[in-house]
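First comes the structure, then the notes that go with it.
Note that this complex is displayed minus one protein chain, with the remaining chains in position.
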């Protein structure tokens, strides 16, 4: 029998939407899920070395609540979402993919991306890896 | 044979994205689906008693169309999304969960939430309940 699998198309680049990516990846990996993350568009920009140096942004719809939530997370010493992804990779079977089409749009090379990226693939390859499991678009 | 199942991670807090949560939950429950809703981040804030008293907000990207759509919904006497969730719970097997991590971020207790919340659970428990069905991130 095939094991449990969670795949996420990480499209968004605001920190409020990247937090659940880290939390879901880490929770699923700890529960024995195979996890596949496919970073594309603004999500891919967020894991470029340049994007990772930028000030994290909260979705404009939730700006007022956002600063309060970020403050609370720091008080609670809650880990950054990138740290959650890195830790998930140590705990379980977690693969991180970068979208080849977006790399071309942004003119990025693999060495411009976070070190936790395993591979640069196209959408058909990602769909193949995700097949038969739960897939989310975030 | 296992029955049909629809699970939704309710992340967003704008009324335009909460409407489809109500519509999907109610349509799926009426069609005999087991439905699981997991409210987190801005979605959880939207079902806190304080959030429910606030003026509903439409996503800033669609502000102009938003007021027109809200007006049409009132003219049509379309039910509020929270009412759709409550009605879905009467019609079918619908469970509403609140995300424990977000409760901690916001300093919320179960009694601060809408009455249709069944339980406060972590992400691993939710993934377990959702396993084998269709899962959406809204």
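Every chain is named by a letter (A and B) in the order it is written, and numbering of its residues begins at 1.
Heads up, the rule we're going with is that a contact is a pair of C-beta atoms (placed from the backbone, for glycine too) under 8 Å apart; a residue touches a chain by one contact, two chains touch by 3 or more.
Remember, it's a predicted structure, so these values are computed and weren't measured experimentally.
Trainee: Tell me which of B:52, B:69 or B:91 is the one touching the absent chain.
Mentor: B:69
Trainee: Write the list of chain B residues that the hidden chain touches.
Mentor: These residues of chain B touch the chain that is not shown: 4, 6, 16-17, 19-20, 23-24, 27-28, 30-31, 33, 59-62, 65, 69, 72-73, 76, 78, 134, 136-138.
Trainee: Considering the entire assembly, which residues of chain A contact the chain that has been omitted?
Mentor: 9, 11, 13-14, 40-42, 45, 57, 59-60, 101, 104-107, 122-124, 127-128, 130-131, 135-137
As a convention for this text, only the chains that are shown with their structure count from here on.
Trainee: Indicate the whole-number Å distance between the mean C-alpha point of chain A and the mean C-alpha point of chain B.
Mentor: Going by mean C-alpha positions, chain A sits 23 Å from chain B.
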